[in-house]
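These notes are about the structure you will find just below.
A single protein chain has been omitted; all remaining protein chains appear in their positions.
Every chain is named by a letter (A and B) in the order it is written, and numbering of its residues begins at 1.
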Amino acid sequence: MSTLLAHIAISDGKVKRSSLEVLSHLRQQADEHGHSVAAVIIDPDADSYTGEVQKYGPSTIYTISDSIFENHRNTPLLRALNKVIDEVDPYLFAFASTEGTKDILGALAANQQAAVLSDVSAFELTGNGITATRPVMAAKILSENEAEGDRILVSVRSGSYELQEQDTDAEVIALDFSMEESDIKAKLKEIIGTSGDKIDLSEAETIVAAGRGAKDEEGQELIQELASTLNAGIGASRALTEAGVIDPSLQIGQTGKVVSPQLYIAVGISGAIQHVAGMANSKVIVAINKDPDAPIFDIADYGIVGDLYKVLPPFIEELRKIKS
Amino acid sequence: MDEKFDCIIVGAGVAGLAAAMILARNNMKFLLIEKGEFAGSKNVSGGVLWGSDLARLVPEYWQEEDGGWERFINHRRLTFLDEQSAFSIDFKSSHFNETPYSGVVVLRSKFDRWLAEKVQNAIDESDFAMESFIATNIKVDEVLMENDKAVGIRTGEEEFSADSVIIAEGVNNLLTRQVGLQNDYVPADHILTGIKEVIRFDQKVLEDRFQLNGLSGMSNEFVGYATDGVEGGGFLYTNRDTISLGLVAGIKDMREKEKSPHDLLNNFKMHPVIKDILQDGEIVEYSAHAVSSGDKRVMPREVYKDGVLLCGEAANLLMNAGKAIQGMDYAMRSGILAAETIVEAKEQADYSSQTLKQYKQKLQGSYVMKDINSFQDAVHMLHNPTMYQDMPNLICDFGRKFFTIDNEPTKKSRNLLSESVKKHSSYWDLMKIGFKGAKSL
């Protein structure tokens, strides 16, 4: 029996749903193959999240609480993760594929001489490793992969698995950790534009995404209005993050975020493959575009061919009626 | 940069690449400039490259395992369509299996890039391996003229000087106009638009459906319902595991009949006979491109001037006399002839029109201008609605009657024909056309 370990990411004082998705899947895999499941939380207040994590079936929860983890920084996080691995000796260590994970996964794998597959959309344990599916070629197609060895790291795209509650009496083990600030050569000087109370796109149920077609002020106002009517997160294509109209953290696509909401409304977005790479897994896609041949219509469940300035006002009004 | 080139070629299409190959082989210092991201990136042909000039540029190209071409043609078909039927003249012969082939099907984005690699190899082996270049993603904005003689080119802020410039810019010949070899205004009825889809099949299915063997291929031209009453015609060529299917249609006529290229192509694809051919195919590419009409009346007033030569479609060298579109082969031959002329000009150290006019003579003496001259009537005839409307209908009508066996007394085919003629045309019209046709082909 080996241990399957899930990393639990905390963001804005909340457990990331995508981490719990990973944990749920590990639980299921462990049951199937007779392994045990552990989780690790690394945060200044790691202990305050154990209650929630426990609901998803780990037998052990490791915590590392230190104020050094106030903000994401790769040096202390790597140090902590390496320590956890030494301590827990997991056969498989699984992460949600957040920017934080992307920042450390390669270095961690190199340090541990582990086999690593990043950004998978599905994985299964095998006798001597895992098989995993990865979207490639700007998510146009899927590749099937194998990773072999006695230590495997994997990161999983958000929305790949359903949450499955399975309450346990997990043992909580706090691990010692200390690190001097002076050991950190990469100095974090400033943080700009944290989302605060904004909706986390990777977990949003509804997303309104704006593209070049909605670049001007009037367009942006309509987008805001639509989003607030639906209580949706706002996302954007690269055309708008590049132009500085919308915060770069809200870019959706190959360079930006991968999202999988119930409803995705693409407004004035052409549907370039690099954008679609980030949103094709949405359950229902609505596209509003004045060009009837825009590629976004090829994947939209509901396409509205028309000028967004004319379409959005009645659309918003009708949605308001439905909502009330 | 004060380096001077012997020649700058504008455009890495078939014409420009052919010219570049000859220059490289003759140890000339030259620059080949292409505005596309790579040679062939935006170029469109149906496309059969007719004739054997390719073997002059890339000897024994057929030996290459994965060359730039798709299939050689040993099976040709000309099909007349009415709304429901297809009447074909079909010819297949093992005679065409011999190399050098007399026609190969190409996909331009692959073919041009492959040919550009061959040119690069030739440059690497030339005396100017370090001084001759193929530069892509660069658009030539202007041919620099001094005293009405070309002295180089300008792209953006950069200028480069050369003893000569070969303009091989294709059908949208802005530079040709800039140097004063053509009027700015070209009447719309002399421009056609070509649209094409590449449709993929399982390779085995494709080979069975078209009776292909190894790398043999088929070309099929269509007249009649293919363009739904608009002046023009359709084509179907077999590639390795795809077909190129498309239309060439008159822009003016299309506008007058309020049809879009897209509608026409869809209409063509819905024809019952074509539909059967396309079963289980998957569209993998769509492209559109202008084509010149091949009408001599819109040719540039001259193909040379001091320091300048024009080749390929920039000079409107194209012919569509009914049995095939010939543009790439003309582009290739004219590119070769232009480059040979530049080589001679360098030997004589004279790039003036005095020397360069030999290009025109070479062109006149070649099959290119000979064919263009002698088939002009056929080109004009194709503009005649009888040719793309009545004639195909008549032929199909006759076909239907001829091939129908319905347990009634059978009419003599002579009578059948006369019935069809009466229905779709008059003897008089037909005689006119027949007479013209016999003369023009």
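Keep in mind that, in the parts below, a residue touches a chain if its C-beta (ideal position, glycine included) is under 8 Å from a C-beta of that chain, and two chains touch if they have at least 3 such contacts.
Following the convention adopted for this analysis, contacts and distances are computed from a predicted model.
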>> Please identify the absent chain by the protein name in its UniProt record; candidates are "tRNA threonylcarbamoyladenosine biosynthesis protein TsaE", "Probable peptidoglycan glycosyltransferase FtsW", "Monovalent cation/H(+) antiporter subunit G" or "Electron transfer flavoprotein subunit beta/FixA family protein".
In response: "Electron transfer flavoprotein subunit beta/FixA family protein"
>> With touch defined as in the header, list the contact partners of the absent chain among those displayed.
In response: A, B
>> From the list A:88, A:175 or A:319, pick the residue that touches the absent chain.
In response: A:319
> Of A:5, A:204, A:269 or A:286, which sits in contact with the chain we cannot see?
Replying inline: A:286
>> One chain isn't shown here. Among A:52, A:86, A:99 or A:216, which residue touches it?
In response: A:99
>> Tell me which of A:29, A:160 or A:249 is the one touching the absent chain.
In response: A:249
> Please identify, in ascending order, the residues of subunit B that touch the omitted chain?
Replying inline: 1, 31, 33, 38, 107, 109-110, 113, 130, 133, 135, 137-138, 155-156, 158, 160, 200, 284-285
> When the complex is taken as a whole, what residues of subunit A touch the one chain not shown?
Replying inline: 11-12, 71-72, 74-75, 98-100, 102-111, 114-119, 131, 134-149, 185-195, 198, 200, 206, 230, 238, 241-242, 248-249, 251, 254-255, 262-263, 273-274, 280, 283-286, 292, 297-307, 310-315, 318-319, 322-323
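In this section, only the chains that are shown with their structure count from here on.
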> What whole-Å value do you get for the distance between subunit A and subunit B if each is reduced to the mean of its CA atoms?
Replying inline: 51
